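Excluded from the complex is one protein chain; the other protein chains are retained at their positions.
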Amino acid sequence: MSTTTTIPKKLPGMDLKKIGKDLYEVFIGPQHPGSGHMRIIIRVDGDVIVEADPDLGYVHRTMEKLAEGREFIKIVPLMERMAILDACNITLPYVEAVEKLMDIEPPPRAKYLRVLLCEINRVASHLYGMGIFGVFLGHSTMYMWPFGDREVFVELAEKLTGARLTHTYAIPGGVRRDLPQGFKEDAEKAVRYMFKRLEEYRKIFLDNPVIQKRLIDVGIISKNLAAKLGIVGPNVRASGIKYDVRIIEPYEAYDELDFEVPVYEEGDAFARAWIRIIEIQQSLNIIRQVLEKMPEGDPMHEKFWAKAPPLYKKVFQETKRVKLIPLFANLKVPAGRAFARAEAGRGEVVYMVESQNAMKPYRVRVVSPSFRNAIVFKYIVPGHRIADLPAIYGSIDYFPPEADR
Amino acid sequence: MPGKVVEKQTPKPRFINAITGNLGAILVGLKYFANPNRFTLKYPYEYIELRNTYRGFIVLDMKKCIGCMSCARICPASAMKMVKVTVQEGKKPKPYPVINYNRCIFCGMCVDVCPTEALAHLPVHDVVYLSMDEMDLDLERFQQKVESPSVKEGVPVKYVFDPEKGLVKVPASEGGES
Amino acid sequence: MTDWIRLLIDIIFWPPLFQLVIAPGLVAALLVVIFIIWFERKTAARVQMRIGPYHISPRLGGFLQLFADLTRYAFQEIIIPTAVDKPIFIGAPLTALVLSLLPVVSMPYTSTPYYYPLPMDYSLLLTVALSTISPIFIVAAGWASNNKFAVIGSLRESFVITAYELLIVITALSGGVAALSYNLVDIVNAQTPFYKWMIFTNPIAALTMFAAILMATSGFPFEIPEAENEIVAGAFTEYSGLMYGINMGSAYIKRFVYSLLFTLVFLGGWLPYKPGIHLIDGYIIPLVVVLVKATIVMAIISFLRAVYGRFRIDQALDGAWRIFIPLALIGFGLALLEAYMGVYA
Partner (left out) sequence: MSELVEALKNKLGDLNPEVSEGKGFISVSVDSSKLREAAKRLLEMGFDHVKTVTAVDYMKEKQFEVIYHASSYLNTDLAKYIVELKTRIPRDNPEVDSLSDIWVSAEFLERETFEFFGINFRGHPDLRPILLLQEVADKHPLRKDFIVKEEGIFK
């Protein structure tokens, strides 16, 4: 046994560039208390960052490759693993793309149920983001409160789907469960509670002079720059771009619902924090509307439902559970290429699904919002101080598992 | 009636906010300091009584199983596999499903796809296994209902929705259906 | 026999020794710090819809958790990296701990001259002077760690020192100016009756000193040198086990010492109690009064953790130089005015 350890000349993943003589290279991550499974290599001149190089991929799972080896329905639970707290939103475009290829449309009730879960997920996802944002700024209460309140919506989702996070709710043709008993009352309670809490968030966090100082005029992304970088979601709307897939290309039941999409002009971290609060409010409104306007009917497309034996209908009557016909296990999707997009909690998620008339897709391409937002680190962070990096990181609500796929 | 874009502006901090903002934040803090809203679950001593619709561990009813293999086909995590078992002497062996909880992601698709309702969820989500091999159930153990260790020691509680406090922890006997 | 007891009591309660080792020195400081850390965690938990420390001693609200933590720190392996400057790496935290405790000896806790540890004529100046030594060793500890985060942390620390020390000196001296004496006993005794406590007669200086204490001891919202999610643990990044405990402890003890000073200058020290001449009524009771007041000051500092985030270093310095120093000077001017008008004459 030798006592000396040999250090390999080049460690994996350490292909670094030469840096200037007076610069100090600091590795933020991957096991850093704030950043999660991601590393940002920054070069600082004193306290000011001159260069930032985001290093992604610590939780990469090659989902696109795995999808090529699986039947169409199995890809839904696979893709959910990108952002388990935003499970319905993140898989919905995939389901839509498959539906486009199969040329079927879900029944109206299924559309409303999907919107319902999507908005519950959006609230939960934004609350998660606010929590991480709070801890990045050292505000421990703003870390615990949104995480605690997120529990309310996770519980709501569990009541609807049977699972707290990975719901696997929307599947090609419809949804897997109908509205359970007493859901409307519980949702109304949760919505009322959340409206009240948002007011307290504003008092302790957004109106707090310390937080305002940290956020205002930090990480400004101008309108043109935002368009150029192609960032997505609340971040792009905080820069004054009127882009929300729910409005640009209304999917599911969004064209029948009345809601507002907030757009801020400032483009700084403060606007990105505010926009999430307003979006939570709007999502709560949508949840209320959906429960009021929900049409009666089947939550599954009749093409599948018609083939169901009587036992399936009985189970549906008793437990509100839509049983799947065995055909689902080997669904054959007609050849073609479909593209679909949806507005997930963190922004637009796009899928390209190509089928060659087989049981498995030929190619599934997914680009998640966080991956498109990662470019912010390279272009926006330089010029700020080290202490601004957490503020910017938190404000764009970057979520490593989602970016890495 | 689709949604519409509304342009907004972030509230600009005024000088007065240096006083009101600080006071507001401290007052909200004091409000919760005086009247805390704790809903932490003291886990091993308390456990949540899950709803019947919860997608928990799965149990097989062998009598109902017809060996159609739909469950193994649809399993996205390859957790469910078929094994061939000779049930009656002289007859061809029949396939039955077994499950590997190392892999199971509790998506519940096997339960939903089963044409005879031979598979069912149990409202249990926390089970202790001592080794990885133990999590790979055979046909016999797949038919037994797994039991949560917290049930033996803890008190069942339930979370009910509340417009004032979000979720409120109540003993499972109260609260009714939630 | 009674002579022995008499002698023992005299030795134990010999003020220089008693104040440094027992109260408010090492033993009492440790107890207060443990209470405050527990209080801090419980307060944050109450505000944040959690329970906080609980499992160890549920009946005491988890109070013994802190002793468990202390035990763990004490028996944890101390890792000393090869790349550090060993003598300074080990010596600096210990020196900082001792020096941060030293100012307790220069402060009076009673008006009975028999129980003064030192001559009290310029005790305010001496206390302020002694309290400014220890931060240098934290900077040294960070520098000796040979770690980028530690260097950034100690750099921040040194920036903050230059800002807050001036503040503490100006605000503490404004108390002396108003009372026309640098003797802390005189300053305390002048603050009678109750409405003449300097926090009421000179709230500007009191507020400024409170903010300066927050900065000095990296309390929220000025928890900048140790900003966890920016620079891991600042100057203490490389420390582990008991050494880390000592570092954290000395930060809390520093906060305790400043709270004592704040209590004496602005909160009327042992007032409204009038010390007698015997051991119990002349020394112990006024000491306890001071300790309780200082603990309340610390508790308020702890509560702020649940409400605030942290400033950026340049914003904190900007605030210190552009807002608090003018405020401190206004407070000093107010003290001069009070002295001129003879409020405490």
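Residue numbering begins at 1 within each chain, and the chains themselves are lettered A, B and C in the order written.
Rule of thumb we're sticking to: a residue touches a chain if its C-beta (ideal position, glycine included) is under 8 Å from a C-beta of that chain, and two chains touch if they have at least 3 such contacts.
In this text the structure is predicted, and so the values were computed from the model without any measurement.
Contacts of the undisplayed chain with the visible chains, over the whole complex, involve A, B. For the chain left out of this panel, the touching residue among B:26, B:58 or B:72 is B:72. Residue A:371 is the one among A:112, A:254 or A:371 that touches the chain not shown. Contact with the chain not shown here comes from a single listed residue; of B:83, B:135 or B:160, that residue is B:83. Of the candidate positions A:229, A:284 or A:308, contact with the unshown chain belongs to A:229. Touch with the chain that is not drawn comes from one residue among A:23, A:50 or A:66, which is A:66. Residues of subunit A that touch the chain left out of view are 12-13, 15, 56-57, 60, 62, 64-66, 68-70, 97, 100-101, 223-224, 226-231, 236, 241-243, 248-249, 336-341, 348, 350, 352, 354, 362-363, 365, 367, 371-372, 374-375, 378-379, 404-405.
Within the complete assembly, residues 69, 72-73, 78, 81-84, 95, 98 of subunit B touch the chain that is not shown.
The rule is simple: only the chains that are shown with their structure count from here on.
Interchain contacts join each chain to each other chain, per the touch definition above.
Of all chains shown, A has the CA centroid lying nearest to the centroid of every protein CA atom. Remark: among chain pairs B-C and A-B, A-B carries the greater number of C-beta contacts.
For the pair subunit A and subunit C, the distance between C-alpha centroids works out to 46 Å. Distance between chain centres (mean CA atoms), subunit B to subunit C: 48 Å. Separating the centre of subunit A from that of subunit B, both taken as means of CA atoms, is a distance of 21 Å. In subunit A, the residues that touch at least two other chains are 141, 148, 204, 208. Contact with two or more other chains is made by residues 25, 28-29, 39 of subunit B. Every residue of subunit C that touches subunit A in the complex is listed here, in rising order: 44, 47-50, 148-149, 152, 220-221, 223-224, 227-232, 305-315.
Residue ranges on subunit C touching subunit B, taken from their complex, read 43, 45-51, 54, 303-304, 306-308. Touching subunit C in their complex are the following residues of subunit A: 24-26, 32-35, 47, 134-145, 148, 204, 208, 210-211, 213-214, 385-390.
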